[in-house]
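One structure is given below, represented as structure tokens, and several questions about it will come after.
Not every chain of the complex is shown here; the ones you see sit where they belong.
Chains: A and B, in written order; residue numbering restarts at 1 for each.
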Amino acid sequence: MPVESKQWVLSGAKGTECLALNTVEIPPLGRHDILVKFRAASLNYRDIAIALGKYPRPQKTGIVPGSDGAGEVVAVGAGVTEFQQGDRVATCFFQDWVAGRPTFKRLSTALGSEVDGVFREYGVFPAHGLVAIPPSLSWREASTLSCAALTAWACLHGERPVAPGDVVLVQGTGGVSLFGLQFAIAAGAHVIATTSSEDKAKFLKSLGAEHVINYRTEEEWGRHVRQATPGQAGCDIILDVGGSSNWAQSLKAVGAGGDIYLIGFLGGTGDTSGPTLWDTRQALCNPKSISVGNRAQFEDMNKAIEAFNIKPVIDDSVFDLDHLKEAYQYLMSASHQGKVVVDISADV
Amino acid sequence: MPVESKQWVLSGAKGTECLALNTVEIPPLGRHDILVKFRAASLNYRDIAIALGKYPRPQKTGIVPGSDGAGEVVAVGAGVTEFQQGDRVATCFFQDWVAGRPTFKRLSTALGSEVDGVFREYGVFPAHGLVAIPPSLSWREASTLSCAALTAWACLHGERPVAPGDVVLVQGTGGVSLFGLQFAIAAGAHVIATTSSEDKAKFLKSLGAEHVINYRTEEEWGRHVRQATPGQAGCDIILDVGGSSNWAQSLKAVGAGGDIYLIGFLGGTGDTSGPTLWDTRQALCNPKSISVGNRAQFEDMNKAIEAFNIKPVIDDSVFDLDHLKEAYQYLMSASHQGKVVVDISADV
């Protein structure tokens, strides 16, 4: 049994210089605890926002950062029935949101900001804070699911689940958008995507997008999206990852009764010039807030990933745990395509 | 068999002076048609908006106005299986929206604006444009359901149905608000209501509201509503019948993940100073558009009205068909409490 673990700790809000690697003792396991040896983890923009003190939700000082990790069960407490040694698991974004609707208590257990996260060799988690990962995924692939993939899944399989033949709009090539595209295709939806470059357009089409619209060259891209929908009836579901100027176009693209999920913009916009509720009323659409998802949704998603053989898109540059700062900087540079992954341990 | 029918026709957009009463022949019944002898009808603000040409949706010239009517089946076509002579029925607001999600085609069959309505002695409707009415309701009571009641029902029993223990906010004493209050109470929800007078506050409490807040004396009434919710967690569902200044308070009253249904304001506001999507994002809520509801929902609602013995609130002043203009004017005067009803035929 391992006795100590390397871990990154964030001790301030001035960026990656506040990240420090140290070594701590592994605490004893309670009856319902599980010791996980991490094999890979992935980064999200929120990790940068947290390091810069720009995260709009609470963050604990001295936190182990990172919400998305995959690893191997090394030991389980006596009361654990769901997992056993050797099982392959991933971390739940909200450690205590197991099922049902979000509550403040449940949302106050976010990994990497309020609860110690994944950028470390070993971690102790309750069984309900972990899920089994799809057997077909590598450690790297499985390390990308906790935040971006589950957010996309929750948009598409929420109150009004995507149905075969629906039209889904995704924006850009960020994590949520790419997973959203893949999940929507699997569900039999038509996918329209926006992007700013020809290369990315090709890539989006290779993943299954039927239409790709350049939001740089087409300022009024919302209308173009609508024109690309059957009968110009507009989109059924939009995964909106932009800010207020983006929303104005989404309102042009959405169909009557369609859902617009407002995702991201962690650092906030404060921009009050965007569409008003009156505009949404005119568009007969439903703007919906989303906060990743719960553990039950994570399990459903993993079954779907396995069933449809969906492979997360991973950037070519992979880092190791000692080079976490470089991974942060690479993500900040915005030159990646797909999730930025950190290898943690190559063997058990 | 009756051969002719008196009916009101709206021939312009200058108010009640454009309403004229004439007599027409009753057309022959097709295989799937039903001849209804109307017994009572009720008015909605939309009827006024239509008479004034301020209705934001299409309206046909020469329309028979009125969407909410109750009557008796006089004759049925040979292919009708669902109804028979003597059945008590009400009209569906959208004649061709039988079930499922709204589409432009379905929403273009609104009674009293695009399809001839209920302010007449007899009307011919397809079987799928009518529903059986709750046996416990009088003709007058049954004539109030098609628009306001169904709108309230659709808000509370839509994608995210109200659950026992939820907190629901209704605003004022209009038709949707009163039905919303009654349906929410029946479902086991806590109801908070806003109003502007002590008399109406007493009335709302007599219907079951736990808290009534005066929006005149409490400018920041949204905060007061929130304070009245368990744990100050905010409302689960808000039926918002106001305009943009109202919305700002609703955003203060709503809980995380709560739904705000945007109802009414038929004449439009065009007010662009209200809350933006960014504000709704901050409040973690879901603003939802609503367009009355479909026939399947109407049937479910009627079962609930019967089961819970819910009685629609009807104003003391009841008019007869010949005095329809006076009924319009009474509704315009805003001195009513409860639905304004028109008696059409006292006997069969």
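Basically, contacts are C-beta pairs under 8 Å (C-beta built on N, C-alpha and C of every residue); 3 or more make two chains touch, one makes a residue touch a chain.
None of the values given here were measured: they were computed from a predicted structure.
Here 2 copies sit in place, and the number of copies making up the whole complex of this structure is 4.
Note that only the chains that are shown with their structure count from here on.
Inter-chain spacing, taken between the CA centroids of subunit A and subunit B, is 41 Å. The touching residues of subunit B, counted against subunit A in their complex, run 101-104, 107, 159-160, 233, 244, 247, 256-257, 262, 265, 269-281, 283-289, 291.
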